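Apart from one protein chain that is not included, each protein chain of the complex appears where it belongs.
Right, chain A next:
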Amino acid sequence: MNRKKIQCGIIGTGNIGMDLLFKVRRSELLACSIFTGRDPESKGIQKAKEIGIRTSVNSIQAILDEPDICEIVFDTTSAKAHAIHAPILKKLGKFVIDLTPSRFGKMCVPVIDLEDGLHSENINMVTCGGQAIAPLAKALMEIHPEIEYIELVAAISSKSAGSGTRANIDEYTQTTKDAIEYYSGVPRAKALIILNPAEPPIRMHNTMYAEITNPKLEEIIRKVAEVAAHIKKYVPGYTLALEPTYENGRLTIMVEVEGQGDYLPAYSGNLDIITSAAVRVAEEYARKKYE
């Protein structure tokens, strides 16, 4: 079978856009046909030019001017900008994968609801903390539906948090919390986000706490390992740093995510998990198309 790669556009040339560009280039099913932002001085634009990718500094206008340039659009700008981009891309009939915490489209965590996601035309990749922890929270709630509160502490290195992430810190925190509630069904969740400027930069580190009495620990350990193994298939650096442990009336699970080092170094697991999840969705879209 002679497969033609599906053409993708990437809007936003910051950290996430760049990491995504490298992953799309590695894909056997996808290709980047336009890499578009607003800042002609951006490192991303320079680097993309160097490696022979077509670029633009007219942001979404580049796609409006030439609608056939791509079939899939990744938006890595900001929640505010995506609210403007979404209706435009809908009119153009694009399959949109949104990596901002805009909440515009249907949330998607591939290990949970990849199939559902493909039925929508705008998919939201939640947040890195949501991608890392919502599947574990869901697994836990399936075993212990009586749990009433789950908490996530996500620590990421300052170096890996670009200007978009920073400008969206409130949406980021709120969306992570809401995603844990939405996917797991827990009545109340809470997300804490810590930006850590320490040198050398820390890897993305997530701690999940749940208040619980009499946990079925063996079953939880088995199930959590199973879910982690599934995630590892599309996020190779996803690792349980502390397997489910019970002390002091609470269950603790820790997860670290090491990046694949596509653009930013390996400590940026927070970028890696969300761009990997986005590419997973795009590849599934491509596969379905050629089935």
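Criterion: a residue touches a chain if its C-beta (ideal position, glycine included) is under 8 Å from a C-beta of that chain, and two chains touch if they have at least 3 such contacts; residues count from 1.
Criterion: contacts and distances are computed from a predicted model.
This figure omits one chain of the complex; the name its UniProt record holds, of "Iron complex transport system permease protein", "Acyl dehydratase", "ABC transporter substrate-binding protein" or "4-hydroxy-2-oxovalerate aldolase", is "4-hydroxy-2-oxovalerate aldolase".
Residue A:195 is the one among A:31, A:92, A:114 or A:195 that touches the chain not shown. In the complete assembly, the contact with the undisplayed chain comes from A:167, out of A:114, A:143 or A:167. Counting the whole complex, the residues of chain A in touch with the unshown chain are 151, 153, 155, 158, 163, 166-167, 169-170, 173-174, 177, 190, 192-199, 205, 207, 209, 211, 250, 254.
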